[in-house]
Every structure is written in structure tokens, then in C-alpha cells.
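Attaching a single structure in C-alpha cells format; questions to follow.
What you see is the complex with one protein chain gone and the rest in place.
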């Protein structure tokens, strides 16, 4: 008799294939679920493989549109960046995938979900917090945290043997000496030879971006139009292109944009080294930052910046589906109401250059700021502004009133001059 | 009879030369002060010019060492960046210059200081808050805020005429259609044709950095060693170089590093467009960020990041000499105690790439993070961690206890299984 | 010929009566405006006085309802408190009054507004920022900042003489040796003998609250019901009372609730000493804090708390009508969606005691928290939670995995035991 039904997040690779078979061995009915979030993958082959390994049902779902609209756009609005550098390409995909997995589990009446994430990483948390939030009664089987499993499969060799024994097709090409996670937005590389934080990444590691050295020798100029902080249309060399995010990914990739090599702090408390390439996300990050500063009031921007930092932490830590993240997303979305306009930029040899911007809702006031036109601005006001701002830092020692001396047009202001200096 | 002595921040240019003469005309003795903070300048010519225009004394002071050590280093420690983009190259020079100006005023018994900053900008505030903080009784003469002055000199033509009339040498080359501010760390460009935020900056504007298109076709690799968050030594292509900041400026300049085109929010409330090139500062910003994340505890980093944002605002707004900025600098300095180590990086075509890092004080624990070695880490702990983290977001609806089911090695944990589902 | 029309915020007192006449003298038509925001005042007498002094029109407006609903309620939602102590009773009234003043100015075609606030205080800023925000072209006449005026009226004696000369009725009772500001929410006392921060306030200063020593010798018990963070109904001794804010003011006043004596930091940079009594606001502050913590998610509360601190600063500094304050009010309002429920409390001798609370939307889970029932909570999970939380602070030195030793039911967890201690 079956112990119940498990929806397994299945990649088609060696690990999750072994998990599939192991779950069956343990007495579960297994439904596999593979999300298309833009990664390079032979989805048909994966489907056949899962079926051949005994999956009761196989779901392959194209989540690309919802990934962009419901997850990447809000992150762009938030200028979400973790520890000042990481654009969260993996983090943002997790709640999207797990949400669908939970929908399938509910629809298929499964009480269990399972995944192949390791016990030391962030992804286990991101997957599971989403699962619990959307299906609190669900039971999660995380084999890499179950002693029976991880003590049995200590190394890759053990998995290979198990695979051979159970008719699981074994990969013919040797595994890269690091692990990867890919989607529409980015590819991450970590573990293996990258665990030594001093050793440089091999040149052939990157799959999504060209090396800047091999990138075109002349820039591409593009224009991105935003509406409420979200990408509305994209022009490359003055031509409107079809699509929004994908053309930016391709263009960025061609120019080697968005490679970073960082050490980051995981939620579970350890530092890890990661290498990321985020071509389209990097372009959008810069373009959005520019149009936002152009259209947002300074103080709204400052508060929103603080909320964005918190949002990035929530996203990184796996709390997309949480009361605080929903609250912060709402607030950030509100802040973007006037973030409309166009940014012109060029990409060249790994770098993004902002060239100019325009907006129907800009708070930029060309006359007010002009050095050539006085406009409705009385420079005398700045004297008062500065002197009042100096009152506090000098603790009330004489400032105010002292600077009008020369000004013969303000005779009455001179009353302070004859006063004796009192060091208050 | 003299109205008193003024120490004038004198650049040798048309504006401050006219101010010098005008101050004399108004009845003041004028001492000029010109700080060498690394800008390109003919200091001898400026000295002679000031003398010929009737300055009572001429001070030309080399502040480069103290500018780097007392102002740039703390800003690097703080990762000081304004509105996510501007590295504050102008802001950080102002308190350095004004401090010396005030020292001269005190030493020469001058009750007045004067400068040529405009009435719409940030610099007037940065200068004057420093002056008031260090010499609260000082009187400041800011001609561009005095109606008598600014109504007399409405355009450049008026200044030219006045110069001719008073024997002030008039520049022979036409003025660039923008204004500039240069020092060791950066050059800023604003005003004039740049006031239109949509128009692109002309290619020949940049003086400190090569165009990335014309930069070398192969990267330079360098290593920067930090001690307490401050630059300790620099290696280029494995060779130790003389100097710390200057070699980075030159290398960055050669590779076109550190150009930005932004709209920013001034302290006085208007938005302005600025173009900046900060070759050395940009390299250091990236290198410091990397070594800091490598050596600082995650939560210390997070608190320090918040303090750094505040520090950048204070610096931008002119509050270097204020109780809060002194306090925050102290705290940030404390945070950097363990920020020691070396960062390897390459610069190429306008971009900085981190390649690797090492540190005697790193908190990076290669065994702990390894995917190949379990180390002192029990994956089971992560299950508890995740489930407790899920308690709050789902508001106490069933989570805890539900996920150990499969695990036959924890038989007693199964007590929750037979319970009826209660939606608490 | 008239220089134009001024709408003067008129209190009926000596100062603004002199200002009224002085403005006429200066050639303006004067319209007076007096807002009823709950202060004790003879509005009819004030009307007659203004008319007799030559006001072209006299507006007396009852703003009490909008003051409570549009200004006090949002402040309660925000738990707005300045520098941890001041409930902002004066600050919150200013934008309410100035908004109406501006409406009258627009409706009457007046280009000027005027007020009697001093040049050292916060109120001038609060009034004028509201005026500029709602009527950017308005011209503000602040006599206490105009040398012609303040040099003419140096002391109260000068005002008295001017009053006598111009037929302005002079107060017969001597002025209290401090100044006061009263409204529905509070009375503030400052200046005069209170300027010495060491001297105690006289016992007879307070007008809105009884001395706690003279307050009733037994508590009153009340219940306040909230809906979306706003007061919905009030019960005293189990009886529903008419009104929301006023009954709390009266009850609090009777019991001596809400007196504070503080030194605070003004926006213009100086410290000042203020004494406040806020009977109803104090009760509501405590009740709202209680229901909020009961119904809000912990992390939403934390973010909202930070927004509330910012809101209080904006309110204090006069930025109610600003982009950032509108943004923050929106966010706070959103946070209060689930802040529904009832709080029981007692008031006694100056103090408010929370007795209990209940809510249909509480996140309080009595079974989950119970020490007597295990509920859906596996204590084992806490072990993992703690150990993972310890990973970071100890920098990866051995923690995880070490604490399951005793537990014979987790035999497989013991794998770490035999390992040699490695001090990583």
C-alpha cells in the first residue's frame, strides 16, 4: 500500500532521478514537476525519463511569463540587491516554482512534496517556506536532510551506482566541477572548485554571457521605457523590439554584462562564494535606478530604498510569501506610481552606461537648477538655510545672524554686529 | 580703513579673481588660499595672479596627503555612496579644504572667509557648515548670494567687463559649456549644456578617464591589500607599486573606469544632473566591498551598511564636522577592525572584476560551506530551523512537527501524524 | 490703494490683534481666520474684536471633526511619538489649521497669509510648509521674522502701548509666565519661567488634567474597540458612550493621565523644554499599541514601527503635506488592515493599565503558545533552530550536530560524536 503521493521537483538530472526512485522504494507514489523558467533544458527528454522511472504523472509547466511579471518586475521596482551586489536571480525563481508545485500537490491530492536541494543552502528554505505558506499542512521530504538518505549517498559515486542498479540513465559527460542554477534571469555557479574563495573562476565557466574581451568592439545603444517602475517597451538602436526582458538578456549576454564573483552570507549563517551572470537584470537595475531617481521625490526615494533593502533580505531568505513581504511589496508598488519615463543607455564590454533620461512625471526642474537663470529662487534664502542648519552642530555657539555683515541692502540685519561675542 | 580681513578660497579663475578685486573694492583686506588636492593647476601662475591683484597674502597648500588619509580612507571604509551611485568625490574634498581655510583665518586673525560657490549648489553648504563648526564666530561672505553682487554680475559678460576694467587677466580659451570640479579622486561636470537631462554628454568631456572604447584591449590584474578597511598596499601585475591611491587613479583612468551620468537630489531640494569620473575610487569601492563581506559578520555588516548610508548623506549634505558624523565615523571605524586581507581584481574597458580574495581574519569556513564534506554540520538542524521560521508567517497554522514523517530514525517524532488536522 | 489681501490666523489675543492693526497700517486688507480645534475660547468675542479692529471679513470655522478624523486618527494608527515621549498634539493641529486658512485665501482671492508664530519655534515651519504645499504662489507675512516688526515690538510692553494707541482692548488679567497652545488633543506649555530646564513646573499650570493626587481614588475601567487601527467605539464601565475621542479626553483628564515634562529637539536645531498634557491621546496610544501587537505579524510590526518613527519626525517638522508623508501614511494605513479588536484597560492616578484584549483577527494562537498542550509544535525543531542560529555568531566553530548526543531516538544523528574536535 502506498504511503501517499509526493510531488517531486524534478530536474531530469542524476540527483532528482535517484530521489524519484528512492521515494518509490520507500513506498510513495511520485508525481514529478519540472518548471520551465527559461533554463536551457530538453524538457521532452526529462518527461520521458521521469515516465520511464515510474512517475505516476509528469508535469512540465511553462512559468516564464508569470516569472517575469509576478516575480522579476517587483524585484526591479524594488531595486532588489542583496548585500550590495547580488541581483537575486536564483532567489526570485524559487517562490515561483514552489507555488506551482503546491498548486499541483493540492490539485492532485498529494500530502507530500519533495525536492533535491541540499541541507546547507538557501534554496531548501526558499522552497519550503513557500510550501508551508501556501499549504500549511503539507509534509516535506528533503532527502538531503534525512540521515537514511545522506548517509547512504555520501558521494556522487554512490548515486551513480544506485542509478546503474535501478536503470537510471547515467550522464555520459563528466559533471562540471561546480554546481549551477539557471533561469531566464541568470545563472549561478558555486561549490566544487569555486569553494576556495581565492581561486579565480575558469574562463569557460560562463554560459549566459560572452567574455567582455570577446564582446563586440562597439556599443549598442538602447532605450527602455518604464511605466510605474516596470518595463514597458525596449528600443535597440532606435528600433522597437518584440519582448521586454528577453531582448535585454540577449543584448546583455552578447556584451558580457552582469558577471560578478562574490562572497555572500547565507541565511543559515555561513559565508559562501558564488559567481553569477545576470545580463538582462543588470541592465534593468541600472536603467530603473536612473528613472526612479529622476521621478521620485528625494525623501520618498530614501524611505523606499530602505524598504528595498529589507525586501532583498526577505527574498534572499525565502520569505516571499510572508506578511511582511506582501506588505513591503505593496508599499514599493505604491512608491512607483510616478516612475514613468525613458532611459537611454549603452552597453559595451561588460558595462552599462546611462546616457540620458526623460519623463512626463519628472520632478527635475531645469529652470530651478539652472546656473544661468535665477528662476524662482532667491539665493538669500540659502544663507538662512545654512545658518539654521549650523545651529545644531555647533550646539548653539554663535552662528545665526553673523553672516549678513557685508550686505548693505539688509541694514537692519546688522544688529548682531555690535554685540559682544558671547561663547554660549 | 579696512573693514577687516577675508580669507578667500581662490582658484585663479575668472570668478574668484573678480571676487578678490570686488572684496578689496568693498574695503576688505584679502588673503587668498588655494588648496592643492590633486587637481591639474598651475599653482605658481595662480600665486602670481593673486599677488598682482592685490592679495595681502597668498597661501597655496598641498593637502593631498591629508585628503587621502583623513577623508578618502574613512569614505572607503564606509562604502560611502550617495543615492546608490555617486562616490562623493566633490563632497569629501570640501571639509578638507574648508578646514585649512579656517586654520589660516584663525592664524591670520581674519574674521571673514569667502568663497565663489553659487547659491543653488551643495558646495556652499559643505564649505560653510565646516567653517561654522570649526570657527563659530566666523563671518562668511558668499558673493553669489549677495544681491549687490549677483545683480551686478548677471552673466559671464559682466565678469569679463569687470575683469578688463580692473586689470584682471581674462582667459583666452573659451569656457567649456559646463562647469567642472576636479581633485585627486574625481572630476565632476554639471551645468550648461548638461542641464538638459536627456542630452548625452559629449565624448570629449572626460579628462580623467580614457573612453572605454579607446582603453587597452587586455585587462590589467591587480591586488589590493587592506588593513582595517583601509588600503595598505597595491600590486599591479604582481608588482608592488609605490603609492596607494594614485596608482589606482592612473590605472582606472587608463581603463576608463568610474564614469557615471546621474540625476541626484541636492540638499536644498532640487534635482540636478551630474557627470562624474572616479577611476581610483571606483576600484577601491569594489575591492573594499569584497574584502568587507569576506571578513565581517553578516549582521555587523548589515548594521554597518545602514550607518554607511547615513554617513553618505551627511557627507553629501556637508555635515562632516558634526556630532553625528563624528559618531558614525567612530562606529564605522570600529566595524573595520577585522577588515584585513587581499583582493585580486582586473580592470578592463570601464569595468572592475573581482577575481578572488583571501584574509587572515576571514569568517569564511570552507569546510562548513562545502557540498562535499559534511563537516560539523547536521543537516537535520536545518529542518528545525525552517519549520520554526515557518511558524510566524503562517500564523501558527500547522507546520511544526509535520515534516519528520518519513524519517524512520526519528520514530518518536511521529506523534503528530495521528493527530487530526486542526486549522488553528 | 491696498497692497493686497491677507488672511491672518487670528487668535483674539494681544499679539495677533496688534498684527491685524499693523497689517492694515502697512496697507493690507485683512481677513481674520480663527479655527475651532477644541480649545477653550470665546469665539463670539473674538469675532467681535476682529471686526472692531477693522477686519474686512472674519472666518470662525469648526474644524473639530476633521481634526480628529483626518489628523488624529492617522497619528494613532502610526503610534506617532516624537523622541520617545511627545504625542505631537500641537504638531498635528498645524496642518489642519493651515489647510483651512489656505482654502479661505484661495476662495477670497488673497495672495497673502500671515500668522503670529515666533521665529524660533516649530510652528512657523509647520504652518508655512503647509501653505507652500497647498498654495505654492502664496506670500507669507511672518511679522516676528520681519526686522521692522520685531525691532519695534521688543517686549510685551511695546505691544501693550501699541494696543492702547490703536484702541485694541488690552487683557486685564496678567499673562501667565509661560505660553500655551491648546486643542482637543492636548495643551502645551513652554517659554517664560519654564525655560529653565531644572525648575519644576508649578502645580497650577495644568488646565486639562487633574493632578493625579487629586484624581479619583478608584480606577475607571474602559473598553476601546478598534477597526483598522482606528477607534470605533468606547465603553466606560461597560456602558457604550457617545463620541470617540472626547470621552477619552474627559476620562483621562479626570484621572490625571498624560502629563509629561520633557526637553525636545526642535527642527531648527535648538533644544527646548516643553510640558504637555494629552489625556485622551495617551489612553489611545497605549490601547492602540496593545491591539496592534496582538493583531499584526511581528515583522510587519517592526517595519511599521520604523515608518511610524519617520512619520513622527515629519509631523513634528511640519511635513504633513509632503510626498514622503503621504507615502508613509498610505503604507501605515495599509499595515492597519487587520488591526481590529477590543482592548480593556483601566485608568487610575495618571496611569493607564492594559487589562486584556480580544480580536477576530488576532494572530495569537493559544494552543500553539500553551505550556500545557503541545499542539502542532515539535520541540525538536527548536533544537535545529537554535543550532543553526548559532552557526553565524560563533563563525563556524563547531556547533551544529553536537547536541543530539543524549537522544537515543536519533541514533543516526550521532555521527558527529566520534569526530575529532577541529577548531575550524
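Letters are used for the chains, namely A, B and C, taken in the order the chains are written, and counting of residues starts over at 1 for each.
Note that a residue touches a chain if its C-beta (ideal position, glycine included) is under 8 Å from a C-beta of that chain, and two chains touch if they have at least 3 such contacts.
Owing to the predicted nature of the structure, the values given are computational and were not obtained by experimental measurement.
S.K.: Can you say which of C:48, C:145 or C:254 touches the chain missing from this structure?
M.R.: C:145
S.K.: Quick one: which of C:60, C:176, C:241 or C:382 touches the chain that's been left out?
M.R.: C:382
S.K.: Return the single residue from B:60, B:160, B:241 or B:300 that touches the missing chain.
M.R.: Counting the whole complex, the residue in contact with the absent chain is B:300.
S.K.: Just the residue numbers, please: which parts of chain C touch the chain that's not shown?
M.R.: Counting over the whole complex, chain C touches the hidden chain at residues 3, 26, 79, 83-85, 112, 118-120, 124-125, 128-129, 132-133, 136-142, 144-148, 150, 155, 179, 191-192, 195-201, 212-213, 217-219, 259-266, 268-273, 289-290, 293-294, 298, 301, 305, 309, 318-319, 321-323, 344, 348-351, 353-358, 362-366, 368-372, 374, 377, 379-380, 382-383, 385-387, 389-390, 392-395, 397-399, 402-403, 405-409, 421.
S.K.: For chain A, enumerate the residues touching the unshown chain of the complex.
M.R.: Those residues of chain A that touch the unshown chain are 297-299, 363, 365, 367-368, 375-378, 380-385, 387-389, 391-393, 395-396, 398-402, 404, 409-413, 416, 419, 422, 424.
S.K.: Going by the touch rule given at the top, which residues of chain B touch the chain that is not shown?
M.R.: Answer for chain B: residues 147-148, 151, 265, 268-270, 297, 299-300, 302-304, 306-307, 310, 322-324, 327-328, 330-331, 334-335, 388-393, 396, 412-413, 415 touch the chain left out.
Here is the rule we go by: only the chains that are shown with their structure count from here on.
S.K.: How many angstrom lie between the CA centroids of chain A and chain B, rounded to a whole number?
M.R.: So the centre of chain A lies 26 Å away from the centre of chain B.
S.K.: Distance-wise, how many Å sit between the C-alpha centres of chain A and chain C, to the nearest whole number?
M.R.: Those two chain centres are 39 Å apart.
S.K.: Taking the mean of the C-alpha atoms as each chain's centre, how many Å separate chain B from chain C?
M.R.: 38
S.K.: Mind pulling the residue numbers of chain A that touch at least two other chains?
M.R.: Correct list: 147-148, 265, 268-270, 322-323, 389-390, 392-393.
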